[in-house]
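Just one protein chain is left out here, and the rest sit where they should.
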Amino acid sequence: MMMKDFIPLKENIHINLNFSMVGKIVAAASVILIGFYLFGVVNFLEHGHHAYNTTREHPWGFLVSAYEFFVALSMGTIAIATSAIFFDIKALKPLVKRMLVFGLLALIAGFAVFLFEIGHPITMVIYTALSGHPTSALFWLGVFYPLTMLFTAITYVLYVKGKESKVYSMLALIFANSSILTAGSIFGLLNDNAFASGVFYQIEFIASGILGGIFLFSIIAKFFITTKEFEKGVLLLKGASIALISLLLIMYLVKFLQAVYGDVPGKVEIVEHIFASPRFWLFEILLGLVFPLFVAIWGSKEKIGMFCLASVFGLIGLMSARINVVEAVQIVPKQLMKVTEYQLPPSIISYTPSMTEWAIGLGAIGIFIFLLFIAESVLKLDKKDAH
Amino acid sequence: MARYGMALDYKNCINCRACEVACKEENGVELGAEKHRIWVGSNNPDGEWPNLSLSSAVFLPSQCQHCEEAPCQEVCPTNATYYNDDGIVLVDSDKCILCTYCMNACPYDARYVDERTMTVDKCTFCSDTRLARGETTTACQATCPTKVRTFGDLDDPNSEISQLLENREHFSLKAHLGTKPKLFYLR
Partner (left out) sequence: MMQKEISRRRFLQGSVALSVIGGSALAETHLLPSGKEPLSRIPESITTKTSTKQAQEVPFLCGICVNKCAGFARVEDGIITKLDPNPYFPKSRNMLCARGNAGIQTTYDPDRLKYPLVRIGKRGDGKYKRVSWEEAYDAILNGTRLFKGLKEILDEEKDNRSTIAYCNGEGLSKEGFESLMGEKIGTVNYVDEVSICLETVLGGYFATIGTYGEADLGHADYLVIAGANRAEAIITPDTLDLFKRSEGRGLKTIVLDPRFTNTAAKADRWYAVNPGTDLAFVLALTHVVLTEELYDKTFVASHAVGFESYKTHILSNKYTPEWAEKITNIPAGEIVRTAREFMAAEHPIYYQGRRSVFSKNDFQLRRAMAIFQGLSGNLNKKGGIIYGEPLKLPEEEISAPIYSQAKDRFDHEGVAILSQRAGSWMVFRDMVVEKKSPYRVRAMFMRKHNPVDSVPDTAKTIRFLEGMDLNVIIDILPSDSAMFADVILPEASYLEKTSPVTSYGLLEPAIVQRKAAIKPLYETKVPEQIYKELATVLSKPLFDISKKYDKDLQNEIKNRGEQAVYKEDGYILSDFWDKDVSEKNKERMVKAFGEKAWKILEEKGVYYPHIEQYHTQLNPNEYRYYPENRKKYHVQTDALKLICDYKHLAAKGVDPMPTWKEEYTFSVPEGQFRLITGRHAQFTQSATTNNMMLRDLIPTNYLWVNQRVARNRGIKFGDMLEVKSRAGKVTIKAYPTEKIAPNQVFMAHGFGSMNPEMTMSYGNGANDAILLEDIHEPVYGAAVMNETNVEIRKV
């Protein structure tokens, strides 16, 4: 049997390096980012976790944020693509193959971060299998990711072969949503954490993950493959994004209101901290949500250009949101007393990512773009490749 | 099989931190201020000099609570954190993947990363040192100048700790979380 029987490679693989202007910029950026990533990895190999600014009080850093970003993006993208098949949404079909593949690649980019976030990845694989712990959200991620990947891959291979499998697309959709729900649960199930515990993060992750998929879809449609027929799909998703962004904004409002109402300790400090952060207002709210919402509602009904631009900001906003959530669940110290005479009383725990953390986390974006480029070059992704 | 716990007569504590050093020396805990299995909490007294509130100046020795419903154990994906036969919460460093989920899940800040093994470390109630040699006290209890701690079997009604808990009022930290801590602070 040939590899081609399983992986739908193009008949004539041709790596086209004649980029458009935008393409050149993106290519240059991704090369720089990959260089950045390698710098981070070398630093990590040299110094281990000392290269990170994580501490006893703030063990999760930017890498967790970056990883969560890619995972949510991945699962959201897969959810949209598999929905297109399962619910037979014609407008989205032209991009389905691409979205299935890109969803998987986003997950791989996430793993490229996770590999250096987790202390012992090999041990993880071995002992998740040998002594997995079902009460752990992290364990279920280890179950759901492979299943999502498997069914997404099958869906894609069958789709390339002209078969729209309801069963596999449904399984992929279910496990993608399970994954993202579980990722949100990692925060939502921190029972002692007054701010994180509850249903907020699970739902926020699903909504923002799918929103991320929409943004990615729009960007690909506009900047990579400028074909007229994709625009219909974008316009459809634009409508969906109004609902999702509105939902997110309402959730934020309710969450923050609930936290400041009565100045509940363990919550109100976090809201105060978040509100004092320009990153939250500028990136997460204004650029990430309000601007896309504005464009989606009042922008051109025919042209997708503006919304696609807004999608770029949307993704930046989502990355910012992931940074904010990881920070928000950790900034209130668990140790409220001093443990040595010469220290300030514990207040908000501050954390700034180290250069290595920035390098690996942001560098993975370069890896993601590079993977997209390779996929474009070698895989059957367009309509002409199908059937 | 026992159910080990610890009672702390915390009003005796003078914040000398003998317990912290005894713990480090006994158990080979990594050097470094952040690398402590046990600690003494203190706070700045309320008020302005010379009118400072004496009752607000408290010393609260603490460590892993060895919860019966330990959140750290619940979130551990590989079962690296486990309960031994005596109900002591331990970390099997061979299984630990350093996801640090437990550090975020623990309500008591009782865990830290041992950078020699790059795994999560915590109080063991001296189970692999003193208890393994047949001793009946932990290092922190034995060394304490004012004898804050009493370690023992909660299932044995005749143990000193059972007697103390029967006769003295006590409280646990963050009991509302339902973690069922086995550290008891005597009033």
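All chains are identified by letter, namely A and B, in their written order; residue positions are counted from 1 within each chain.
Just so we're on the same page, a residue touches a chain if its C-beta (ideal position, glycine included) is under 8 Å from a C-beta of that chain, and two chains touch if they have at least 3 such contacts.
Predicted model, so just to flag it, every value in this text is computed and none were measured.
Participant: List the displayed chains that the omitted chain touches in the full complex.
Facilitator: It touches the following shown chains in the full complex: A, B.
Participant: Quick one: which of B:Thr81, B:Thr119, B:Ser162 or B:Thr179 touches the chain that's been left out?
Facilitator: Selected residue, touching the omitted chain: B:Thr119.
Participant: Which parts of chain B face the unshown chain closely enough to count as touching?
Facilitator: Residues of chain B in touch with the missing chain: 11-18, 20-22, 24-33, 35-36, 44-45, 47-50, 52, 54, 57-59, 93-94, 115-119, 128-130, 132-133, 136-137, 139, 141-147, 150-152, 160.
Participant: Going by the touch rule given at the top, which residues of chain A touch the chain that is not shown?
Facilitator: 45, 48, 115, 119-123, 340-342, 344
One rule holds in what follows: only the chains that are shown with their structure count from here on.
Participant: Using the average of all C-alpha atoms in each chain as its centre, how far is it in Å between chain A and chain B?
Facilitator: 38
Participant: For the complex, which residues does chain A have touching chain B?
Facilitator: Spelled out, the residues of chain A in touch with chain B are 48-50, 54-57, 59-60, 118-121, 123-124, 127-128, 131-133, 135-139, 142, 186, 189-193, 329-330, 333-341, 345.
Participant: Going by the contact rule set out above, which residues of chain B touch chain A in the complex?
Facilitator: Chain B residues touching chain A: 33-34, 36, 39-44, 58, 60, 71, 74-80, 94-101, 103-109, 111-113, 115, 118-119, 174, 177, 179.
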